[in-house]
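With one protein chain removed, the remaining protein chains of the complex are shown where they sit.
Now for chain A:
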Amino acid sequence: MSKVMSLKDAVSLVNDGDTIAIGGNVLHRAPMAAVREIIRQEKKLLKLVKTAGAHDIDLLCAMDCVETVDAGFVSYESKYGLATHYRKAVEQGNVRANEHACYTVICSLRAATMNVPFMPVHGLNAGDLLLENDYFVVVEDPFSGTPVTLVKAIVPDVAFIHVQECDQQGNARIVGPKFEDVLISRAAKQVIITTEQIVPESRMKLLKDQIDIPGFLVSAVVKTPQGAAPTSCYQKYEVDDRSLQSFMAQKNKDELISYLQSYEKKDYSGGTKLW
């Protein structure tokens, strides 16, 4: 049975208040078409999870979709500066920043993949992050008696992952760096794949040893050519510098709505066609 659906239908699987894991890393292979559709559907109070985010988290914060962000790093890279909207939202108290150490996001997702409530994390033994946050707890290792830090499991309700290709069952192949995407596909309750192209199952079968996310873990497949833009998609396109610069120039919500509208046609261009 095909899991191919429209971007609108796939994103409607998200409920207000859900924990959303976002694939990619900083300016690379972020599922931006899905992020923009989340904003169009005015989802609220989302709890975002990502090791290192940039445009995705910034845009969702700008448009008031976010309650908390669990991440180690939220910023553009040097050239584009800080994530202004995320910063403002946290400073004004509208969004809570749950600062992690990147690796602790990984460990909290690893805990989710094993359905255990927490994961011991080596290394996290100093600093105020331990004191200020309730998702880190230092306990005595019952075996050795030495202190060990635990990080609470994070079970995403929905993971959005953008890939270069998958079939209509959701068997997906990530070309190039996979970042934390394979891990989040195992941690999340539902996985939504957006993809540059949908390829025949017969072709994917030939590449079965290169499939990163098997279809049985996937709830929905959405064809979104250029779906990671303006972030990069390895071997397909680079970071869209012009688009990011134009985003940076837009300060208020009204201006950002026109930025989002400029992507609307592109985001929906995949329809529900297979190939």
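Everything below uses one rule, namely that a residue touches a chain if its C-beta (ideal position, glycine included) is under 8 Å from a C-beta of that chain, and two chains touch if they have at least 3 such contacts; residues count from 1.
One rule holds in what follows: contacts and distances are computed from a predicted model.
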Item checked: Listed names "assimilatory sulfite reductase (ferredoxin)", "Amidohydrolase", "Cation acetate symporter" or "CoA-transferase", with the criterion being the UniProt name of the chain not displayed -> "CoA-transferase"
Next item on the list: Have a look at A:Ala10, A:Ile106 or A:Val218 and name the one touching the chain we're not showing.
Entry: A:Ile106
Checklist line | Selected residue (touches chain absent from view) among A:Lys8, A:Lys79 or A:Lys251 | finding: A:Lys79
Checklist line | Of A:Pro147, A:Pro177, A:Pro214 or A:Gly271, the one touching the omitted chain in the full complex | finding: A:Pro177
Item checked: Which of A:Leu27, A:Cys65 or A:Val158 contacts the chain that the document leaves out -> A:Leu27
Next item on the list: For the chain that got dropped from the picture, name the residues of chain A it touches.
Entry: 25-28, 51-52, 71-75, 77-79, 82-83, 86-87, 90-91, 93, 97, 99-104, 106, 121-129, 132, 176-180, 183, 232, 234-235, 238-239, 241
